[in-house]
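Inspection log for the structure reproduced underneath, given as structure tokens.
Apart from one protein chain that is not included, each protein chain of the complex appears where it belongs.
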Amino acid sequence: MSNNEQTNSHSHFPWSHLIGFGLSIVLTLLALWVGFASDFSFRTIMIIVVILALIQAAIQLLMFMHITESDSSRIQVGTILYAVFIAVAIVAGTIWVMSFGMHNMNM
Amino acid sequence: MESVEYSPNTPLEYQSETGRLNILGFWIFLGAEIALFSTLFATYLVLVGRTAGGPGPEELFEISGVLIETFLLLTSSFTCGLAIHYMRNHSLKGVFLWIGVTLALGLGFLGFEIYEFVHYIHEGAALTTSAYWSGFFVLVGTHGAHVTMGIAWISLILIQLKQRGLTPDTTRKVFISSLYWHFLDVVWIFIFTAVYLYGMVM
Partner (left out) sequence: MKLDEFFVTGDPLIYGADVSIALTMIGAIFVLTYFKKWKWLWTEWLTTVDHKKLGVMYIIAAVLMLFRGGVDALLMRAQLTVPDSSFLDANHYNEIFTTHGTIMIIFMAMPFLIGLINVVVPLQIGARDVAYPFLNAVSFWTFFMGAMLFNISFVIGGSPSAGWTSYVPLAGLELSPGVGQNYYLLGLQIAGIGTLLTGINFLVTILKMRVPSMKLMQMPMFTWSSLITMVIIIFAFPVLTVALALMTFDRLFGSHFFTMMDGGMPMLWANLFWIWGHPEVYIVILPAFGMFSEIISTFARKTLFGYKAMVYSMVVIAGLSFLVWVHHFFTMGAGGAVNSFFSITTMLIAVPTGVKIFNWLFTLYKGRIRFTTAMLWSLAFIPNFVIGGVTGVMLAMAAADYQYHNTYFLVAHFHYVLISGTVYACFAGLYFWYPKMFNHRLNERLGKWSFWIFVAGFNLCFFPMYFLGLAGMPRRIYTYGIGDGWMSLNVLATFGGVLMGIGFLILVYNIYYSFRYSPRETTGDPWDARTLEWSTPAPVPHYNFAHLPEAKGHDAFWIMKEEKKQGKAPEKKPYKPIHMPSYSGVPIIMSVFFFTAGFGMVFSWHWMSILGLVGVLATMVIRSFDYDKGFYVSVEEIEETEKKTTL
């Protein structure tokens, strides 16, 4: 029980939520700027915005969802990390495997 | 089995065996949801460009509407976090206030999304138009259906909160539904990136 960090003693102002919210807005605007106002190549843009999205997801998990707070935090973090591995396998794998048909895209 | 002593600092939702098990179980369910949405993203991404001569995303996507939806959902995720913060300070009023705001923002998001869908269908891009739009509507629509479910579910929990106040049972339910709500925002971040940014920058 003792490692429940997010406890009632935090009765003061919810700073971590506010910081998380601020960071989310900044990251969204940054992604927007990279997408529309920067002159990176298309590939670079996509890499950057995907990284920004991953950071933002991590902020949600850590600062809003308190993934690390309970007794079972190791299982919770392990589940999400394994899910990320599966997500990469499914998305990257599918795009790679199905890319054989890309030459007749506009059928 | 419930004879364990809890430190007064342990949040209510962790003070019962059921609470701890259900919260862990819900995290694992979110792992399964990640696999589900990954499959939808993979499907969408391989179907990009397969518009069969019909309209494409670059003609229809508009940044302003998407940004409004994004900020509505982002803010609702923040206010939902505030509700949990007040719940842990035993402020039932705070919980009602911030969950109320969260639901209102969620409804706003849904409204804009429905408007967006209707607009696309009006412009000749529907589920049946082409593979690309099938992928778009099912991916974004599945997220929207999740938001709808979330609003209905959280409303039911509010009724129980009204009936019973803050107990280990009701706080558990509020906490789990908050995990769900935050998770929907995480999914939206990737929809914003992989669907809208990708579609408009391309």
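Think of it as A and B in the order they're written, each chain with its own count starting at 1.
By our rule, a contact is a pair of C-beta atoms (placed from the backbone, for glycine too) under 8 Å apart; a residue touches a chain by one contact, two chains touch by 3 or more.
These figures come from a predicted structure and were not determined experimentally.
Engineer: Using the touch definition up top, pick the residue from B:Ile121, B:Val138, B:Leu166 or B:Val201 that touches the left-out chain.
Structural biologist: Of these options, the touching residue for the absent chain is B:Val138.
Engineer: Can you work out which residue in B:Ile68, B:Leu127 or B:Leu166 touches the chain that's missing from view?
Structural biologist: Per the contact definition at the top, the residue touching the missing chain is B:Leu127.
Engineer: May I ask you to list the residues on chain B that touch the chain which is not drawn?
Structural biologist: Contacting residues on chain B, toward the hidden partner: 1-2, 20-22, 24-25, 28-29, 31-33, 35-36, 39-40, 42-43, 46-47, 50-52, 127-132, 134-135, 137-138, 153, 156-157, 160, 164, 169, 173.
Engineer: For chain A, which residues reach the chain that was dropped from this view?
Structural biologist: Chain A touches the chain not shown through residues 72, 75, 82-83, 85-86, 89-90, 93-94, 96-101, 106-107.
Criterion: only the chains that are shown with their structure count from here on.
Engineer: Which of the residues in chain A come into contact with chain B in the complex?
Structural biologist: Spelled out, the residues of chain A in touch with chain B are 1-2, 4, 6-11, 14, 17-18, 20-21, 24-25, 28, 31-32, 35-36, 42, 45-46, 49-50, 52-53, 56-57, 60-61, 63-65, 67, 70-72, 75-76, 79-80, 82-84, 86-87, 90-91, 93-95, 98-99, 105-107.
Engineer: Tell me, which parts of chain B touch chain A in their complex?
Structural biologist: 4, 6-11, 14, 20, 23-24, 27-28, 30-32, 34-35, 37-39, 41-43, 45-46, 49-53, 63, 67, 70-71, 74-75, 77-78, 80-82, 85, 88-90, 178-179, 182-183, 185-186, 189-190, 192-194, 197-198, 200-202
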